[in-house]
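Dumping the structure here so I can ask a few things about it.
Heads up, one of the protein chains got dropped from this complex, but the rest are sitting where they should.
== subunit A ==
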Amino acid sequence: MATLSWSRAASRSQVWQLLGAARRGSSSGTGDSPGTGVSLPEPEKRPSGLTGAGPQQVPSKNVESFASMLRCSPLVQMGPAKGKIVLGQIFHIVEDDLYIDFGGKFHCVCKRPEVDGEKYQKGSRVRLRLVDLELTSRFLGAKTDTTLLEADAVLLGLLESREIRQKE
């Protein structure tokens, strides 16, 4: 029972990095983080976003199949999006609205928080708790769902520099 609660606690504090190196490279990224950023639940409170050589790091002698790339991708490894903690990057700001890209199909829009409001600028890395990857709903009388072209997430705060140093 003790191990069960410990592993649950570990997975709750796990932070998923869905953003590939392409997006992360624009800001001051961590050292040599691989493209996947997959980390299986490990027995530490702050699991690192780095693994060993991810599949993308193998030189393209053996071309990986789409199915295996999909299976190892962080989006699929993450599972259901509800309640998962991810890292995002702000790519657009309209006064109080922050448009944050976290590596999914859509971005999410969050209100600028009162605490440390000025620190949220274009390019800032933030922590989010996902609610839904795409806001869709079927209305009465409609043939297909209506989509808002947006994801839903709760902004938890800026990515602490302590976390970045621990990941390296």
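Following the convention adopted for this analysis, a residue touches a chain if its C-beta (ideal position, glycine included) is under 8 Å from a C-beta of that chain, and two chains touch if they have at least 3 such contacts; residues count from 1.
The rule we apply is simple: contacts and distances are computed from a predicted model.
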Which name from "Small ribosomal subunit protein uS2m", "Ciliary neurotrophic factor receptor subunit alpha", "Calcium and integrin-binding family member 2" or "CDCA4 protein" does UniProt give the chain that's left off?
"Small ribosomal subunit protein uS2m"
Kindly state which of the options A:63, A:94 or A:115 is in contact with the chain not pictured.
A:63
Check each of A:90, A:133 or A:153 against the chain that is not shown and name the one that touches it.
A:133
With the missing chain put back, which residues of subunit A would touch it? List them for me.
20, 22-23, 35, 56, 60, 63-64, 66-67, 69-70, 73, 75-76, 79-81, 91, 101, 103-106, 133-134, 136, 138, 144-147, 149
